[in-house]
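First comes the structure, then the notes that go with it.
Every protein chain of the complex appears in place save one, which is left out.
Letters are used for the chains, namely A, B and C, taken in the order the chains are written, and counting of residues starts over at 1 for each.
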Amino acid sequence: MEAMPRHDPRPTAPAPPGRSGRRGEGGPDVGRIETFSDGVVAIIITIMVLELHPPLAGGFERLWTLWPVFLAYVLSYAYIAIYWVNHHRLFSYARRVSNALIWANMALLFALSLVPFSTSYLGGRGFFREATILYLATMLLPAFAYSWLQAVIRRTGVQSEAAGLYHRATSRKGVFATIIYAAGIPLSFITPWLGIGAAALVAAFWVLPVGPLDRLFARRGGDPT
Amino acid sequence: MEAMPRHDPRPTAPAPPGRSGRRGEGGPDVGRIETFSDGVVAIIITIMVLELHPPLAGGFERLWTLWPVFLAYVLSYAYIAIYWVNHHRLFSYARRVSNALIWANMALLFALSLVPFSTSYLGGRGFFREATILYLATMLLPAFAYSWLQAVIRRTGVQSEAAGLYHRATSRKGVFATIIYAAGIPLSFITPWLGIGAAALVAAFWVLPVGPLDRLFARRGGDPT
Amino acid sequence: MEAMPRHDPRPTAPAPPGRSGRRGEGGPDVGRIETFSDGVVAIIITIMVLELHPPLAGGFERLWTLWPVFLAYVLSYAYIAIYWVNHHRLFSYARRVSNALIWANMALLFALSLVPFSTSYLGGRGFFREATILYLATMLLPAFAYSWLQAVIRRTGVQSEAAGLYHRATSRKGVFATIIYAAGIPLSFITPWLGIGAAALVAAFWVLPVGPLDRLFARRGGDPT
Partner (left out) sequence: MEAMPRHDPRPTAPAPPGRSGRRGEGGPDVGRIETFSDGVVAIIITIMVLELHPPLAGGFERLWTLWPVFLAYVLSYAYIAIYWVNHHRLFSYARRVSNALIWANMALLFALSLVPFSTSYLGGRGFFREATILYLATMLLPAFAYSWLQAVIRRTGVQSEAAGLYHRATSRKGVFATIIYAAGIPLSFITPWLGIGAAALVAAFWVLPVGPLDRLFARRGGDPT
């Protein structure tokens, strides 16, 4: 899928040092995809705060009514932040720009761009069952795009042993997170709070410092030591 | 048009490696135009999602009423994404900053900035005839600015044989896309869905993997093999 | 004003090639100020399009009522674009980050951030006298911040003969533009269209290709030839 038109002039030789051959004969330019992705993610993560409308009437007790919107914002901020961090690490293994890399990345950004919508629905509807289910379903979409992106970079990016370990460990972590999100959907039929709990669990699992859980993932992949 | 004031100190000598001479005696700085364009395009592509207002009442059947807004968002997201990808490839052939390069690029960004407006009109009006026609007309504007931009880079950018092939093949593709958009306008008088179909066809044609169609474009230009 | 605390470790030695010493012992980092400015300007120039609210009722004649908002958008887009272009050129002469450089730049970005407000007022009020006067007054603010910024870069930036010519020619152009904006304010009391005309004249004067007018500015400064 990432085959280029055969008249494409992009060389496969390694880029010169400095700006990774940004200028010149159409050299690989992974950096610009990163810059664009950073811009899109920065906007997605920030426009969610626009849903926090201050109450028109005074008094702190009115502010308190905003807690579902605020909680939805915190959850989604953590979610988008985790994706940015993983994107940042994954792209450090990318080597060349291909059609597949560009469109897998665009698909990921598209999926992430739906998060403000379902966050607004979740917060504005006060964690109703339908809102929670839509929210968890929206959380699943970026996972598929991310898997595609990782498959592309695994095939066309850095091919060292360290890269292989990285891809195996993070793929396992990603599958695990996806299963928890998916499990949250039926659990939301019992009570929406189980669905929200599933989303919070995944966020904690990625944000919290590396511990026994991470070592578990590393070991299962046959990481020596 | 891209002649600079004759007191301009920008050298024509190749930039030093590294940041392409970003610092120093007013060296060429194509990179900063890219960064700015990335920012503008990232905002354009993301603010369209703000039109997806979640319904105030609960229930999934209420969500379903959003489908025209969502479909308009998907179409426009693909449209802007395609322009970004093409811009990204085209600028890999740019070599020096000129007045014409800056203003052709500004014209392109201006034309693209109208897309959220006509997308909002299309989605909010449920694909009415007038909305579809305005949408397709807005899709035509960036094509003119892009042709200007490509003409500038063709004249002042990389002059290799590969660059020539790239410019010829993509220009043909661009003309083809423009004809389909323009054809969508009269077709919308029969039914708006023919207009929407034209827009979807162009999007598919750019996003889908390189196949026989691309080879056709390459061959017609005399590409050997 | 741009003196640094004397415990500041930033060296005055030239930065290493590549990213202009971005990493390391707190070296000068003009590039990051540019990136931040690009982001702010990209948002300012793009959020103005959010004022273009599509009409709720159908029919092209309803779209026509949007012309004042659209015209205000075009004028302000050109205005912000011109500032970005000038900022881009001016920063190619900057060499080191100082307190004055940072805060003059922040003042410029602040002044520019008011443009969407007065554009919205101008477009929404249909070019009423008060709206036109406020618009032109807002256009004057960035000029003062820009003069401060240019003064800082003139003193601390590249000191070549070409840089001197650049600063003299663009300062004259800036003073000329400022006079026309200021003249537009009393002219708006006759009819707002004279004020709008003044703003359009300045935009045309910066955007249009370099011609006799530019040569005039270059010559008056004693540019040889």
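Convention: a contact is a pair of C-beta atoms (placed from the backbone, for glycine too) under 8 Å apart; a residue touches a chain by one contact, two chains touch by 3 or more.
Keep in mind that this is a model prediction, so the values were computed, not measured.
Among C:Phe60, C:Phe117 or C:Phe176, which one is in touch with the chain left out?
Final answer for the missing-chain contact: C:Phe117.
Of the residues in chain A, which ones touch the absent chain?
15, 17-20, 30-31, 34-35, 38-39, 41-43, 45-47, 49-50, 52-56, 58-60, 63, 74, 77, 81, 84-85, 88-89, 92-93, 95, 158, 160, 162-163, 165-166, 169, 207, 209-210, 214-215, 218, 223, 225
Identify the residues of chain C touching the omitted chain, counting contacts across the whole complex.
That gives, for chain C, the contact residues 1-9, 16-19, 22-27, 29, 32-33, 35-36, 39-40, 42-44, 47, 99-100, 102-103, 106, 109-110, 113-114, 116-118, 120-121, 124-125, 128, 130-131, 134.
Note that only the chains that are shown with their structure count from here on.
Return the chain whose centre of C-alpha atoms lies at maximal distance from the corresponding centre of chain C.
Following the centroid criterion, the farthest chain would be A.
Measure off the straight-line distance from the CA centroid of chain A to the CA centroid of chain B, and report it in whole Å.
So the centroids are 25 Å from each other.
Which integer distance in Å separates the CA centroid of chain A from that of chain C?
36
Chain B: which residues touch two or more other chains?
Counting only residues that touch two or more other chains, chain B contributes 17-19, 35, 39, 42-43, 47.
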